[in-house]
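Missing here is one protein chain; the remaining ones are kept as they sit in the complex.
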Amino acid sequence: MLKSTSTISWLVFAGAALLLSLLLQDLYLRSVLNLIAISALLAVSLRFVMLMGELNFAIAAFVGIGAYAAGYMSTAMEVPFWLAILIAGIGTGIVSAAFGAVTLRAKGPYFLLIGFAFTEAIRVAYSKVPALGGTSGMVGIFPPIAMDPWMPFFVMATVIVLLLIFFILERSDFGRVLFAIREKEEVARSVGINTFIYKIATIAFACFAAGIAGGLHAFVNNVISPGDFSYLMAAFALAYVKVGGEDHFFGPILGAIFLVSLSAYSLGFGGDEHFIYGGAIVLVVLLLPKGAVGAIANMRPKKAHVKGGGHAALEQ
Amino acid sequence: MTIFNKCATSAAAILVASFAAAPMVQAEEVIKLGLSTPLSGAAAIWGKGAEFMCETAAEEIREAGGVSVQGETYFFECLSYDNKYNAAEGTKVAQALFNREGVKFIGGSLGTAPVRALQSLAERQGALVFTTAWGASLKGPEHPTTFTQMNTPGEILPELIGYIVEQHPGAESVAMLNPNDATGQETEEIAATVWGEQDVEIVASDYYERGTTEFQPIAARLASFDPDIIDLGATPPADAGAIFKELDVIGWDGVKVVEVGTGADGLKATGGDAAEGVYMGAGVTFNADTATEHQIKVNERAKEAIGESLNAVQIGFYDSLFALKAAMEAADSVDPQAVAEAMPDVTFKTFYGSDIGFYGEERYGRVQQMRLPIIVTQVQNGELVEVGRLTP
Partner (left out) sequence: MQTFIQLGATTLQIGAVYVLFSLGLTLIFGVMRIVNFVHGHIFAVAALVVAYLLPILVGGGLAAPAAYVVASACGIAVSLALGAIIYLFGFRYFQRDLVGSFILSIGLVLLLDGVLLHVFGGAVRGVPEIFPGSVNIAGAQITVQRLFLCGVAFLMAGILYWTLGHTKLGRALRAVAYDHEAAMMMGVPYARIAFFGFLIASLLAAIAGALIAPVSIVSPVIGTDYLIKGFIAVIIGGLGSVPGAILGSLFVALVETLGGYYFDSSYAAIAIFALVIVVLLFRPKGMMGRA
């Protein structure tokens, strides 16, 4: 892909998103937009780790760590909100590096299931700490009142900056090493690359982003509880990636937009929300195995067969 | 079909479905009442029962002519969303109810974490909230538009524990168990104080994770302290039944209490004979001698609709509508602030049959608690029987 087309797509996308976050007035839609932005960040973070061939199912635990850290710093220690989010992110990154150092020896399904076990253990742990509000949750996590009209913009801007960094990393040599690790780790090591350090760095950055997402989540919702950060959050992030298409950078973002909107819509169906959500996931996985992006890619005419320009594509 | 066609038809289908599901234009004055309860997962039946009770009350009010305010007649409509018992979903529900549906009154809410999320948004918008949640932090003078629609441990325990101690003067020690969450922790705190005041020694106070299904080790541990009384606090009836069954197998026998147990059906389902003699503080009986005809009729319909007898939690969702009606008519307004100001002084007829009002100044610093009767019940010969009733 030519650099110029991706730069243009980026400018268009980022510009549209930021404009939307500034101009949207309806309170409800603003809340949904925040949710979409945070979910997109999570999905992209998850996919980033998938580039090296691992499924970081512990992501929900790290979102929680970020959220509680930011929340605690803001409510109990009166740290200014943007600083709380930043420190929360860095702290989460460090914890995840330690986690990765210990657990990355396990691969594939084992790493997946450790992540699952870790998420559930941390969730139980939060509920036992009274300073964090226990199971009833932590309240009062508010950004300064002056920020209220600007919150969606702040959230969107933070998310876009992080997405950009993910994109640049993926396109750079760092990304190439990750692909190499996924394909055949031994070969990468044989040319002298310290694959372990790359893996740790990947997890650390991905979970730094997850921690920031957690901090944003805390300030957007104002109340957090251990139940928010269960394995379902990781499962949904994975659904965004798969439904959107894991082969392309924008896939998870599309998936997040679609599924979060669907979930907001189906909230009105009461207890059937999960049913609709689950049904959507099953349908998409079965019918569109490459996700939405894959489906769109299939629609593009293959260059060799097209004569007479792009008009033929519209007839499909 | 090509992928493109598949996408197009699915998108079209979604569009059509969304228009079909769009709310119909209202032909009369309707006040939408939001409900935030768990509608899926382990507590789903509470949410479903709550919805049922809200709709029952709304129907009864409609048949009686609606709510008259400033010459206009209003009817209630119940909008029930699933908060999945956690704060993130509670926030989504709150956003949807207040900002998407334009709701100004919450007919009922369940689950401390989601209720906190709801309250936070409600207060910024000046909406009125009814809740069954027990956290005392939700109810003080800083929350002038929040009202509680059921008895909480603060009201129930002194009465219940007092009764038990009176009936079993030889019982000197108690072992407590609670689920590891806000409800359990609040209950444990209050219970510990009250047992202490009654000079009963607390030999153990444990917590367990909700969702546990194997209770043998827990039961064995409780029995090992050899207590005269085992108090299961806020443990849901089904879990409590399983624990008592295990205790029975081990051979423990003594005074059995499920303080804020709400119903005998779950207890009997899992406990069988071991459920005999259990005391409960939030149970509701539907026998002809203590229940009104109206109660029995509604309960029969409830059993058909949701599969279980009603409990005190769900009844709160009926009472709140009648309280709202009374307050709206007293304030002659449908503005939530005005209604909230009128609420502490109104009386209305509760599902339990009596006319009641609000109280709570002493305990919470504010009059916000429905003055509901505290009913002590016990399982006798397999049936739940009312053994004591106090109106505070």
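We call the chains A and B, going by the order they appear; numbering starts again at 1 in every chain.
Methods note: a contact is a pair of C-beta atoms (placed from the backbone, for glycine too) under 8 Å apart; a residue touches a chain by one contact, two chains touch by 3 or more.
Owing to the predicted nature of the structure, the values given are computational and were not obtained by experimental measurement.
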Of A:V124, A:V161, A:V187 or A:M299, the residue that touches the missing chain is A:V124
Residue, one of A:Y68, A:F81 or A:F116, that touches the chain absent here: A:F116
Using the definition of touch stated at the top, determine which of A:M50, A:V79, A:V223 or A:I296 touches the missing chain. A:M50
Give the residue, chosen from B:E209, B:D253, B:D345 or B:E383, that touches the chain omitted from the document. B:E209
Residue list for subunit B contacting the dropped chain reads 40-45, 48, 180, 206-209, 211-214, 216-218, 220-221, 224, 237-239, 241-242, 249-251, 265-266, 268-270, 272, 306-308
Can you list, in ascending order, the subunit A residues touching the missing chain? 50, 55, 102-103, 105-110, 112-114, 116-118, 120-121, 124-125, 127-128, 235, 238-239, 242, 246, 271-272, 274-282, 285-286, 289
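In this section, only the chains that are shown with their structure count from here on.
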So what's the Cα centroid distance for subunit A and subunit B, whole Å? 36
Applying the document's contact rule, which stretches of subunit A touch subunit B when the two form their complex? 26-28, 31-32, 35, 124, 127-128, 134-137, 139-140, 217, 221-228, 230, 264-265, 267-268, 270-271, 273-274, 287-288, 292, 295, 298-299, 316
Quick one: in the complex, what on subunit B touches subunit A? 2-7, 18, 21, 39-40, 44, 47-48, 51, 80-82, 84-93, 95-96, 98-100, 112-114, 116-117, 120-121, 135, 137, 180-182, 185, 209
